[in-house]
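With one protein chain withheld, the remaining protein chains of the complex are depicted in position.
Order as written gives the chain letters A, B and C; numbering starts at 1 within each chain.
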Amino acid sequence: MSNNSIQAPPPDVVRSAYAELIVTDLAASRRFYVDVLGLVVTYEDDDAIYLRAFEEYLHHCLVLRRGPVAALGRLAYRVRSADEVDAAEMFYRELGVRTERVPAGAERGIGEAVRIEDPLGFPIEFFYAADHVERFTQRYDLHGAGAIARLDHFNLVVPSVPEARKYYESLGFKVSEDIQDSDSTVYAAWMYRKSTVHDVALTGGDGPRLHHIAFATQEAHQLMHICDHLGAVRQSDRIERGPGRHGVSNAFYLYLRDPDGHRIEIYTHDYYTGDPDNPTITWDVHDNQRRDWWGNAVVPSWYSEASPVLDLDRRPRPITERAEAREADVTIGADGFSYTRAGDALAGGGPVGFKLGEQV
Amino acid sequence: MSNNSIQAPPPDVVRSAYAELIVTDLAASRRFYVDVLGLVVTYEDDDAIYLRAFEEYLHHCLVLRRGPVAALGRLAYRVRSADEVDAAEMFYRELGVRTERVPAGAERGIGEAVRIEDPLGFPIEFFYAADHVERFTQRYDLHGAGAIARLDHFNLVVPSVPEARKYYESLGFKVSEDIQDSDSTVYAAWMYRKSTVHDVALTGGDGPRLHHIAFATQEAHQLMHICDHLGAVRQSDRIERGPGRHGVSNAFYLYLRDPDGHRIEIYTHDYYTGDPDNPTITWDVHDNQRRDWWGNAVVPSWYSEASPVLDLDRRPRPITERAEAREADVTIGADGFSYTRAGDALAGGGPVGFKLGEQV
Amino acid sequence: MSNNSIQAPPPDVVRSAYAELIVTDLAASRRFYVDVLGLVVTYEDDDAIYLRAFEEYLHHCLVLRRGPVAALGRLAYRVRSADEVDAAEMFYRELGVRTERVPAGAERGIGEAVRIEDPLGFPIEFFYAADHVERFTQRYDLHGAGAIARLDHFNLVVPSVPEARKYYESLGFKVSEDIQDSDSTVYAAWMYRKSTVHDVALTGGDGPRLHHIAFATQEAHQLMHICDHLGAVRQSDRIERGPGRHGVSNAFYLYLRDPDGHRIEIYTHDYYTGDPDNPTITWDVHDNQRRDWWGNAVVPSWYSEASPVLDLDRRPRPITERAEAREADVTIGADGFSYTRAGDALAGGGPVGFKLGEQV
Partner (left out) sequence: MSNNSIQAPPPDVVRSAYAELIVTDLAASRRFYVDVLGLVVTYEDDDAIYLRAFEEYLHHCLVLRRGPVAALGRLAYRVRSADEVDAAEMFYRELGVRTERVPAGAERGIGEAVRIEDPLGFPIEFFYAADHVERFTQRYDLHGAGAIARLDHFNLVVPSVPEARKYYESLGFKVSEDIQDSDSTVYAAWMYRKSTVHDVALTGGDGPRLHHIAFATQEAHQLMHICDHLGAVRQSDRIERGPGRHGVSNAFYLYLRDPDGHRIEIYTHDYYTGDPDNPTITWDVHDNQRRDWWGNAVVPSWYSEASPVLDLDRRPRPITERAEAREADVTIGADGFSYTRAGDALAGGGPVGFKLGEQV
C-alpha cells in the first residue's frame, strides 16, 4: 500500500458509528443484546434487529443480521457531512480499493453511503445522513441496572500494526496509546477521531478479523451489574475477561462473548483526548499492568480468537498470519515474561514478576 | 473431641473482633496496611502497630507485631459482658484445652481476657472490655478513596470442616452457607454470630492455618480503588484474586497478600442473617459460580496457601493434612470438573462448562 | 404509663418486620411501589398487594390494603420464637393495653400472632412464624437499577420522646442516637434491636402518627436512580426531601411520598451497632448538620406531615399535641436558629449559620 500519490483528501470522519454483525440465531442474539445488555430495539424483523444505546439518537449503533456463518458484516464510520461521503468515495477510488455507492436505505435508517473494502481488508461504510430517533438519555424508567450509554469503539486484528496505523493516520486518526517492545515491534495501537482514547484499536494478530466492538456505560457499577445479571441467568461463561481496569486507556472494562462468539467489550472512564497535543503513551509489552492495571491475567482466548470479516460480496476474507512476534508469546510462558516493576525484570534468569499464584 | 459431657455453657460471642498477625518487617507492613489500605493507627511503637477501621470505636481490629516468622498470633472474639470472659474460661477448662487468663492490658487496649488453644488448634482470645477510641465514621476528611469500614470475619483452614463446624456450633455459631458435593463431603462452611453471613469461615485443607481476615467497605467502588492504588504504586502483584462477586455470601470481594503473604480480603454487600430461621444455602462444589458468581477462575495459590498459626507459647502449630477430597482437585483439571449450568454437567465425557478461554 | 409492677418479661424482638398501609387507590399505589420502587409482588388481589424486597425471604415486608382513608393499619415486629408471641401477649395483658390473639393466616403469609394497641397508641403486631418465599438476593435479572434490599425501620411521631423511649427500652430496645437541646428537651431518638442504627425512630410531634417506613438499598447509586426514575415519569413531586447524607445515623437518604401521602424513606449505609457498649451519640438540635450532614434544608412538610394510625377496630386514633418545643420551631425562622460551627452560634444577635442562600 502506498499513499504517496494520493491527491484526494480523506473524508472527515467524526467517529465509529455502527457495526453489523452476522449472527446464526437471531433469537439467541436477542436474548443477549436486548434481555441482558439492555440495548434498545429501534426496529426488528425476521432477518435483523437494529439496536441503539440509551444516549444515542441515530437509528442504530448495532445491526444483528441473520446469516449462515458468524462474521463481521460491516463497520461504519460517520463523516461530518453529506459531502464527505463523496470525499470518501473519491479517496478510496484513488486508493484503488473496491468501493460501492449505496442509496439511502440500503441499510435501514442510514442515508446515502459509500462502502469499501479497505486496504486492511475490512468492509467499511462511510455515511452522514441517518434517521433520528428518540434519545433515551433521561428515560430512566427504561434504563436497567446495567444501562449502556453509547457505542464507543471498534477493535481490529491486523497482521501489521504499523501498516494499519499508517493507513488510519492517512484518514486523520491520531494515536493515543500503543504497546511496543524495546525492538520497536508494535503489538497494538489505539487511535481516535472523537475526543476519547479511541474509535479504533489495532491489535496485532492474524487478520483481518474483528477483535471486538465496545459499548460505554456511565459508571462502573453498571458494567458490574451485567456480570451479576449473567450469573443470575447462568450464563457467566459469556464473561471472557474482566471486569478490570485497563492500563492502556485507564478504562474499566469487561469482555463478553455473544452466542456466536463475537466479542463485546463494556467500557467506561477513559479520558479526554481532544486537545491537539494530547500526549501519546507507549507501554512496554512486558509491563504486566499494560492490559490490566491490576495485573490480572489475560485469558489465552482473548489473544487468539476473533470474528472473521466479510467482503462486500459477503464472502469471508482470507486471513493473513502475523509475521511479527505475538504479544501472548512474548509475555506468557516459557519464552515470554512480564514484570510488575520494571527493575524486577533485570533480576534473575527465568520469567519474573508474574502475579503471585498465577504461575501455571 | 467430644462435647457430650460438657456442662458449662459456652461464652456468648458477639462477633469476630481482632487479629494479631506476626510480620517480619513492620515498616513494610505499615506501607501496606496504612499507606495503601488506609487503616487508622491507634498506636504504634517499634514492636507493633495497632489499627482500626473508620467505623470502629474499639482500640483495634488488627495488631501487627514484629516477629521472626510470619504467622497468625491470635484471633479474638468479643463476648457480651465481663462475665462471659469467665464463662469462656470455664467452658474451655471443662473442654480440656489449654487456657490462659490474662490481665487487662496484656494486649494493649484490651481488658481482662482468656486465651485458649482451641480444639481446632487455633490461638483464640475472648474479651469483653476494651478501650474506646474516636469512631471516625464521619471523619470524611480522613477517609481515602478506599476507606475500610470495619473488620468483618476470619477464614480458617481446617482439615475437617464437619468437625470444625460442630465445634463452632457448640459455641452458638450458625451456618449461613456451605459447599458440599453429592457425597456430602463438605468443603467449606460460613458461620455467624453477628447478623452477617459470617464471623468465621471454615475452609477445608491442611490445618490449622489462617486463610484470611476480611475487612468491609461501604461500597464496591472503594474496594476497586484499592486495586487502582496498588497498580499506581506498582504492587499489583499483591492482588491475588478478584475483584469479583462471590456466589457464596453474594459479597463483592478482593483478595490481597500482605508483604509477609498473609491474605487479606476486602469485602462488601453480603446480606442480613439475623432472623432465627435464616435459610442455609448449600452450594454444589462443582457449581462454577459458587466461589465467583461471574465464573472467574480461582487461582491455585488461593486454595493452597495460608498462614501458619502459633500456639500460646508462640511456637508454630503442627499441620494436619486434609484427609477428604480437596476442592481444587475435584473442580479443576483432569480429575475435576465444574459446570456453569447444572444440566450441562450431565453431558459428554470430560470436563464441561469451564469458562470459554479458561481451559489450560 | 407505669411499668413498675410489670412482672412478665418483654417479648424478644428481632427486628421491625412489616407494615400495613391503608391506601385509597390500589392501582396508583402499585404504580409507585412496584413500577417505580421495584418491590417484588408476593401476592396481590383486588384488596391488597403483598410486597417484599430483593434480599427478603419472609412473605412480605409491606402490605398495601385498600381502604377508605389513608392510614397506617399496623406495624409488625418479628420475635425470636413462637413462645415469644405468647410472651408478648402476657406482657401486654399485664401492661393493661388492648391485645388480640390472631390465628395463623389472619394476615396472609403470617403465622399466629398477637396484636396490641401499644401504650403510645400504635397498632402493633408481634409474630414469629411466616411463610418463606424465594429470596431474590442473586436474581440480578430481576433487580432494577434502584433495587431495594430490605425493610430497614419504622419512624413514629410521638408527643413525648422520653416517654416513648422509656416504653421501647422496656421492650429491650437501645438508643443509638438522639437529638436534644441544652435544656434536655428531646426532639428525637433512634432505637434498635437488630445491629443497625434503628428499628424504630421516635420523632417528637403530634401523635400517634406514622412518620415513615424505610427501605434499604445496597449502594447510594440505587437510591439516586429512584429519583431519576421519578423524574422520567414526571413524578419528581413525590420527592419530598433529599437525597442527602444524614448527620444522625450517617445514612444516605431520600424521602418520598406515595400517592396517599405516606412517607417512604430510601436509606443506605448506616453503621454496625451490635456490640453491647455501642456508644450513644447525642446531637444538639441547633446543629445544622444533624438532619443533613451537608446542611441542606429540611422542608417544612417533613416536620409537620405524617400518616394517621388506626386502632385494632380500624378507627383512626385521636392525636395528642406535642407539649414540648418543636424541632422546626427552635431551628428555623425568627424564633429558632441553627449553626454549622458550634462557635458561630455564640456570635452576633440574630439567627446565625444558616446555609448561604437559604435565608427566607
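Observations on the structure shown:
Convention: contacts are C-beta pairs under 8 Å (C-beta built on N, C-alpha and C of every residue); 3 or more make two chains touch, one makes a residue touch a chain.
What you see is a predicted model, and the numbers here were worked out from it, not measured in a lab.
Though it is not drawn, the left-out chain touches A, B, C in the full complex. Within the full complex, the residue among B:228, B:277 or B:344 touching the omitted chain is B:228. In the complete complex, the residue from C:46, C:183 or C:237 that touches the missing chain is C:237.
One of C:30, C:78, C:135 or C:257 touches the chain omitted from the figure, and that residue is C:257. Contact between subunit B and the absent chain runs through residues 138-145, 147, 219, 221, 225, 228-229, 231-233.
Touching residues on subunit C toward the chain that is not drawn are 220-221, 224, 227-228, 230-231, 234-241, 243, 245, 247, 252, 257, 288-289, 293-296, 299-302, 305, 340-341, 353-358, 360.
Mapped onto subunit A, the interface with the missing chain covers residues 14-15, 55, 57-58, 78, 80-81, 128, 132, 135, 137-138, 149-150, 194-195, 218-220, 247, 250, 269, 271-272, 274-277, 279, 293.
Going forward, only the chains that are shown with their structure count from here on.
Look at where the CA atoms of subunit A average out and do the same for subunit C: the two points lie 50 Å apart. We define each chain's centre as the mean of its Cα atoms; on that basis subunit A and subunit B are separated by 41 Å. Among the residues of subunit A, those in touch with two or more other chains are 221, 228, 231.
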